[in-house]
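The complex is shown incomplete by one protein chain, all other protein chains being positioned as in the whole.
Right, subunit A next:
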Amino acid sequence: IYEVKDNVAVVRINDPTSKVNTLSRHMQAEMVEVMNEIWGNAAVKSAVLISRKPGCFIAGADIKYHTHTHSLTSLSQEGQKIFDQVEKSPIPIVAAINGSCLGGGLEFAIACQYRIATKSKKTILGTPEVMLGLLPGAGGTQRLPKMVGLPAAFDMMLTGRNIRPDKAKKMGLVHQLVDPLGPGLKSPEERTIEYLEEVAVDFAKGLAGKKVTMEKKKGLVQKIQDFVMGLPPVRKQIYKTVHSKVMKQSKGLYPAPLKIIECVQTGIEKGNAAGYLTESQNFGKLAMTSESRALIGLYHGQVTCKKNHFGKPERDVKKLAVLGAGLMGAGIAQVTIDKGVATILKDTTEEGLARGHQQVYKGLNDKTKKKSLTTFERDGIMSLLSGQLDYRDFENADMVIEAVFEDLSIKHKVVKEVEAVIPPHCIFATNTSALPIKDIAAASKRPEKVIGMHYFSPVDKMQLLEIITTNKTSKDTTASAVAVGLKQGKVIIVVGDGPGFYTTRCLAPMLAEAVRALQEGVGPKKLDSLTTGFGFPVGAATLADEVGIDVAAHVAEDLGKAFGTRFGGGNVEVLKMMVQKGFKGRKSGKGCYVYGAKSKEKKVNSGAEDILKSFKLTAPPAVSADEDIQYRLVSRFVNEAVLCLQEGILPDPVQGDIGAVFGLGFPPCLGGPFRFVDSHGADKLVQKMKRFEEAYGNQFTPCQLLLDHAKDSSKRFHK
């Protein structure tokens, strides 16, 4: 398992059972065995720890076992013990990092005496535990602050952000960087790892011979920072500031960040032993929380939704055409060309086209400013975009995605125009947020090639893609749409056809309830704080402004017609009146709030308040407490989601949770509507809904599937 080169033991990590190396129990045990052997070998003066997997050092601990193990605290303690031995190693150990070095992998690396990383695009370092509701439980909360300083350590552990190699070097997280190599006598990946090993072995020899020092040279700024951090009142202030910042952002709904602060504070103020104990205990506690389960569930769900379950499509989409260069169209074009797929962006006017073209350019140019793209890469990507006003070259398109105005007659016109010019194999996808696909497909000569691809705005930032199939859509068409979405980097749910499909259909009743609350006198700000207080990243009133009041009115009316009084609640006329007055939301400068003013504090739009007053409703006191309002909003969302599963619109709860969280901002700490029902208890939810039903009627009637779950507590959406 290890080889000795010039008195340097080279340990090459390679988990044969997986594509990535994870710190499984098995691997930990093996590591201990190997390290003991190395420490017992007198010929070994130093060691290099390297992965044989291209693109992965150690991608963290195996998170599957958290859900099974009883004694998580002891698991953390075992990890602490191993890394403590590594830290106290009698010979210097060099961690040679190429690819992802995350979580437990990073904790391993920072326990070593020296770190060398490749500058590969795949090399990232980070502590993503917080995103799973956990904390770095193998000494990370203790070692990181000492290594990179308190502020940087908090930033890493509380955000879970990935650190790129250049930044890591600057922060003092790694000592040396190695450039990735191009083609040589072996493949670039293989040779780069070899080269990294050669360089690491040289450094290991240098360390053993005391020719290389482990200490990093500290600049003046660093020295001043160290001095300042040495002052207890300064540290106290930092803990306080970080704590209040976390509380503000998480509303106290996420326990992990607070526990991380506690671990760091304990370690620094009360010493190592106390720090390690707190770390392991907190790790054990966090792993048992519903928040952690929810976040881990989302992680696994996301992995599932990044696979194509419909097989390999018959043809690759090599040329895509997007109709409509609006916000959505241009966004779709951007995420397509930056994956190397030639894309036509067609609009009907030159102004529209220029705007869309500029949006794509800006999106890519922003990446060059962040240095994630060079200007030549940007230009090369832009060269794949063909902006045009006519149907030239559509005869070579493999897929057309229309993103024109949401009007059935316009969509029909587009279907006919496009089908006259595209080749027979070409897929026609429609990016609609509410119109049933089968209605659009009614104008098509080849409905098996018609599919819905519902993107979320802004397309380059929102991860979700909702794919909608009708009963005529062929499997190959679906496979192809999923393949395109995956190429675009999307997390994909595939749902059945119907008004509002899944996502829009869940959002509509919640927004209707929000309008009702507004009519009942809950101000937009209060409404926002109630929703964000429940864990939604964006408040309901702000969300309406972001989506567009006109869009919301449109959807509310359409779905109201389709689903009847169940979608009632707030009066659609409120929205229509707002649209009439030009209060279309952020895009028009006014909605529930006034935008454009430079002041940080958003001002409530008094014009909108006047409209709400003219539609004033009396709030029934029995269901109008703050918590009631929160549950009124959430229960309508959740009930509609469960109904979608009951009706078969949704194939499974996993996709329901992913769609709600990634597309609509359903509180991630709750893990999605289905996990929420499981953890909250269907019976408790039904009880609340019954109470609301009494006050408002059928909008709160629990669906059958929810009732079934309420009746039998052994029924769960997630095992």
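Here is the rule we go by: contacts are C-beta pairs under 8 Å (C-beta built on N, C-alpha and C of every residue); 3 or more make two chains touch, one makes a residue touch a chain; residues count from 1.
Keep this in mind: contacts and distances are computed from a predicted model.
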{"item": "Omitted chain, identified by the protein name its UniProt record gives, among \"Trifunctional enzyme subunit beta, mitochondrial\", \"UTP14C small subunit processome component\", \"Thioredoxin reductase 1, cytoplasmic\" or \"NADH-ubiquinone oxidoreductase chain 6\"", "value": "\"Trifunctional enzyme subunit beta, mitochondrial\""}
{"item": "Chain not shown: contacting residue from A:E37, A:D202, A:E557 or A:E573", "value": "A:D202"}
{"item": "Per the touch definition above, residue among A:P90, A:P183, A:G230 or A:G596 touching the missing chain", "value": "A:P183"}
{"item": "Contact residue for the chain not shown (choose from A:R52, A:K167 or A:R191)", "value": "A:R191"}
{"item": "Where the unshown chain meets subunit A, residue by residue", "value": "176, 178-179, 181-188, 191, 195, 199, 202-203, 374, 376"}
